[in-house]
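Only one protein chain is missing; all other protein chains are in place.
The block that comes next holds chain A.
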Amino acid sequence: MLNFYKVFKNNNAYLLLLFYCSIAGLLIKFEQDYSLQNLLSRGIELRAGVSQRLSDIYRYLQLNDENEKLALQNSVLLAEIIEQGSVLRDSASINRTARFIDSSPISFIHARIVERRFNTNENLLIINAGIKQGVEVDMAVMTPEGLVGRVIQVSNNYAKVMPVIHAEFSVSVVSDSNSTQGILSWNGKQEQLAQMDYVPLSSSIGVNEKIHTADFSTFAIRGIPVGQVLNVEPDQKFYRVDVRLGADFSSLNRVLVVKKTTDPEKKSLMENTADEDQIPEEVQN
């Protein structure tokens, strides 16, 4: 014991470093462990809580601008209502729309973004809706303009969202007019541009086509708008398709969490199939 004490006293700075690094190593190893996740979600709760207070103060100071923006939005919505009315009167459009109406109703949870990080260390959003409001992991997050991301962690009152503009994000998408399918991901270059991969050269996808989420996504319901095709270039086996994202990440404020997730049975089956066939993970999304 005395010898141990002497060794410790002589090399204590190195031993201390070793001790702390071992703890850090264990924390890295068990970061996905339930109790550590619980602690981290409390951290998120705390961080988001403070952020919310700060943003409340900021919002209070910005109320005038907000009102002006809302008035502008109202006028845009009114214009859209008039436009939609004329579309609905068109019987062909009614038939086309009817194909997309699901048998079960979709409901949304309204949430506000209380924390937003876009830097080299972190790339995430925190919204002020969590377990208590009915948010679950793997729910899709969107704005009326387009898909925003996917819930990856929830605490009681907050949820962490992996945005579309994240290196690890991918989602199955389909084009509006000719149902060309592909996988949407982001290459990290421009905030407004994502890429649609695995689009075969035989498809007839064109510029300005609207892109929606496909039916076989593991988290998003079908039909969520994603963006619009900006550029199509043939590559070796597939087209290289640039998609302008509908959601504007630079001015995100309020979002909708889609309460309906994909059927767990379908998700489990798709994941099992992917494991067996060793399909790349991104293709499952």
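The rule we apply is simple: a contact is a pair of C-beta atoms (placed from the backbone, for glycine too) under 8 Å apart; a residue touches a chain by one contact, two chains touch by 3 or more; residues count from 1.
In the analysis below, contacts and distances are computed from a predicted model.
Colleague: Which one, "NADH-quinone oxidoreductase subunit L", "Amino acid ABC transporter permease", "Signal transduction histidine kinase, LytS" or "Thiazole synthase", is the UniProt name for the chain you do not see?
Modeller: This omitted chain is identified in its UniProt record as "Signal transduction histidine kinase, LytS".
Colleague: May I ask which residue of A:39, A:77, A:106 or A:207 touches the chain that does not appear here?
Modeller: Per the contact definition at the top, the residue touching the missing chain is A:39.
Colleague: Which of these touches the unseen chain: A:187, A:204, A:231 or A:253?
Modeller: Considering all chains, including the one not shown, the answer is A:187.
Colleague: What does the interface between chain A and the hidden chain look like in terms of residue numbers?
Modeller: Counting over the whole complex, chain A touches the hidden chain at residues 12-13, 16-17, 20-21, 23-25, 27-29, 31, 36, 39-40, 42-44, 46-47, 50-51, 54, 117-123, 153, 160, 166-168, 186-188.
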